[in-house]
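Structure provided below as structure tokens; questions to follow.
Note that one protein chain of the assembly has been removed; the remaining protein chains are unaltered in position.
Chain IDs A and B follow the sequence of writing; residue 1 opens each chain.
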Amino acid sequence: MTSEEYVGSVDYKTERADSDVLSYKVSVRNLNSWFGAKQALKDINFDVKENTITSLIGPSGCGKTTLIRCLNRMNEMTASASVKGSVFVDDTDIYDGAVDPVLIKRRIGMVFQKPNPFPTMSIHGNVAAGLKLNGVRDRKLIDEIVVDSLKSAALWDEVKDELDKPGLSLSGGQQQRLCIARALAMQPEVLLMDEPTSALDPIASSKIEELINDLKRDLTIIIVTHNMQQAARVSDYTAFMYLGEMIEYGPTKQIFENPQKDLTERYISGKFG
Amino acid sequence: MNRVFTGATIACIVLAMIPLGSILLEVVKNGISAISFEFLTRPQGSIVTGGGGIGPAIQGTILTVAYASLIGVPVGVLAGIYLSEYAGNSRFAYGVRFFNNVMTGMPSIVIGIVGFITLVATIGYFNITAGAVALSIIMIPIVVGVTEETLKLVPNSVREAGHSLGIPKWKVTMFITLNSAKNGVLTGIVLALSRIAGETAPLIMTILGTSLYFQGLLDPVDALPLRIWRLASQPYDHAHSFGWGAALILIIMVLSLSILLRLLVLEKRFKLGIPEMLKIRRMWK
Partner (left out) sequence: MTRLLDLGLTRISNIVMDMANLSVRSVDGSIDSYEKGTGSKDQIFEWSEQLRVLQDEATELAIELIARYQPVATDLRFIRSCMEISYGFSRFGRYAYDIMDTIGTMGSISHCDKTPVMEMAGTAREMIHLSIKALQSKDKNAAEKLYEMDDTVDALYRKYLREVITPTTKKGTNDMLKDPRCYLSTLLILRYLERIADHACYIGDSVHYIVTAASSPRR
């Protein structure tokens, strides 16, 4: 069943009603990862609350991109990558043998650093691609979802009269919002964003930051950024990583006003990295 | 110094164009007189007195090339997809690529002989199937090479985008990656088709050539390159003029394939219909 069906089902609602505390959407337990013999992630443990934005910061090579790609099993696309440990989304360990790595990506969407709309498809085609290629046939339903997704991605007003134009004819910032709309069309529960604005100009970046803030109403978002001020602006929780380890994780306000670890303080103050 | 260099490069271009231009001129000059409706549709009449036309040869070329591509295109494209998307850098893949490169350079007469031994001798007589298979053997390495190269040119970000939507790998490959590379793949296919349309040596050993129209998959058939060769070897003037005419037809067919490809690429790139394209051509004038 789709994640929406699951969320709407009776089982899910009774489960959630039982927990008093705001439950964790994503829980990472003892996650280790290697590229060949080199260890990229060392014993990562943290929990992400639902409907929050968590940012991963750290110097180059600290493993933040590797970590985020482990959260929806995209890291398996890289040859020689191996993983040990668990990533729980709600109560399912996505690394469990019974879980289909293809299906899990429909619950956990991803947006990449460089906008990558499908080059041969129109705007409408891009947003609908995930649906069509996953077997959805109902034209009306597809059109509705396309409109909804483009609205959620704050792109509808700019393209509503030009849905047949090629995806690549948009500006960089618009292309990135198109990619977000494409990911949203699959109605994921979690959205992973790998440096979504680093290829964009400041105005486009701030539009995307506002968009991310709106999206957290319905989704849980985890974002990798090398721009600390962006992490400070946009996220509710921040995790600082260094050399494959998660050094500190906490509310953004606390991390940027009073970090507990000296290494964190030195990094965010610009003393290294 | 700049001007000397520019001058030298222009001179080389002119030099390169001369043989091509002179071939076209000769063919048109000598062949145009032979063209007529009868020429295009009737089988050859008497060898001595002339008359008739090269109808069977035209039909044979079209059929043989089509038959060959029925085998060559799927095999070539799928092999190219395998090498680019699935094989990576394993030793097996390395071996396949190496073998493919060797095959692109294989003399066509050798392929013809192999076709003869395997398909003509076993079936018992020259036939179109043997010819189509031989041509497809020439075609496949070209298509594999072009497909693999153009697929490799598709940036990985496109594939990743597809995977991140939860689309199974085979669908990503067929509907997204291949879709993005389709212009290049089509170019490769048309190039291969143009090449095999003009191949003579393998056809000598496999289809024999005949004055009859198509009779069956296990029967011989005629083809333009073969017919041109036969007509040129005859001592009669009318045969020679028929030969020029056939050459002209063959060149027109190959050129049309190229032009068709250009139109297709233009159409896909700019999502134009035919009327818009004609408008553009008028603008260029």
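Here is the rule we go by: a residue touches a chain if its C-beta (ideal position, glycine included) is under 8 Å from a C-beta of that chain, and two chains touch if they have at least 3 such contacts.
This is a predicted model, so every value here is computed, not measured.
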Contact list for the unshown chain, restricted to visible chains: A
Touch with the omitted chain, as defined above, among A:60, A:80 or A:258: A:258
Hidden partner chain, touching residue among A:97, A:135 or A:270: A:270
Absent chain, residues of chain A that touch it: 228-229, 232, 256-259, 265, 268-271
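FYI, only the chains that are shown with their structure count from here on.
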Between chain A and chain B, centroid-to-centroid distance (C-alpha), Å: 48
Residues on chain B engaged by chain A in the complex (per definition of touch): 88, 155, 157-158, 160-169, 171-172, 175-176, 179-180, 182, 268, 271
Touching residues on chain A, where the partner in the complex is chain B: 72, 74, 77, 79, 102-106, 109-110, 112, 114, 116-121, 129-130, 133-134, 166, 179, 182-183, 186
